[in-house]
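Okay, structure first, notes after.
With one protein chain held back, the other chains of the complex are shown just where they sit.
And now, chain A:
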Amino acid sequence: MTAVTEAPPPLAPTTPGKKPPRRRGRLTPYWLLLPGMLWLVVFFALPMIYQASTSVQQGSLEEGYKVTWHFVTYWDALSEYWPQFLRSVMYAASATVLCLLLGYPLAYLIAFRAGRWRNLIMILVIAPFFTSFLIRTLAWKTILADGGPVVGALNALHVLDVTNWLGWTAGDRVLATPLAVVCGLTYNFLPFMILPLYTSLERIDGRLHEAAGDLYARPWTTFRKVTFPLSMPGVVSGTLLTFIPAAGDYVNAELLGSTDTRMIGNVIQTQFLRILDYPTAAALSFILMAAILLMVTIYIRKSGTEDLV
């Protein structure tokens, strides 16, 4: 979290008798802040107030909705949909860990080993994201198709027996199972992991590696004691950028999942658009927001990188 520091007012001119420009100068920073503040009010504060209000209303479309301070909605929503909350956190966490495991080596490769291929690999990482989120997710339906080569190979290697036992897949298929949803989440948010990792790895001074070698550190020790700690800001921001949107995502669960993989985003969407229960949908959104805020705060405290993110 960055601390907001106010820009210092410009230095007052020393020559006497020129007061008007000085006064105008003092106000300049506030005028410059105005568009940003307006943006925040219109696109953040107002919707938040509106949603908070909705969450404590009661009524129906035909009778209208009135604020009755009905806080029980929160309790009802939580006790009804806690499994979906838990599932969202678990899927998002699994996807984040997978992204880190896949993304770190790749970011490392791009930053230190890619040489003249660096730009090409970066483009390859980003290029798929020029197409629609929806189309990319649908592509996974083909990749993981029941009779396809991926599922065939997994079956031949008896991997699916293990995942079936773990409850990640069902029968001889991957689609419409938790594994498919986590795969989709991992794929869709991978660049959000790779890009921050790459920027913080790329900034590391190569001479530090030489120094570590000079001090008889083996490559692994160098990585553990030098590279990884220095890349922590990238790890933290990468995990946050992956976890937060993944926890609220509903597209992957909708297209790649089944009835037992619905995430909290699906519930909110159904409540809002289908059942038209706006208070419950608003309450669920606030609970999700609070839960994520809490988890992120704890995570940042634990990782001790407040000043680096």
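The rule is simple: a residue touches a chain if its C-beta (ideal position, glycine included) is under 8 Å from a C-beta of that chain, and two chains touch if they have at least 3 such contacts; residues count from 1.
By definition in this document, contacts and distances are computed from a predicted model.
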"ABC transporter substrate-binding protein", "Xanthine dehydrogenase large subunit", "ATP synthase subunit a" or "Secreted protein" - which is the UniProt name of the missing chain: "ABC transporter substrate-binding protein"
Hidden partner chain, touching residue among A:Y30, A:W75 or A:F133: A:F133
Chain not shown, touching residues in chain A: 42-43, 46-47, 49-54, 56-57, 59-67, 69, 81, 84, 132-135, 138-139, 141-142, 145-149, 170-171, 173, 175-176, 251, 254-255, 257-262, 266-267, 269-278
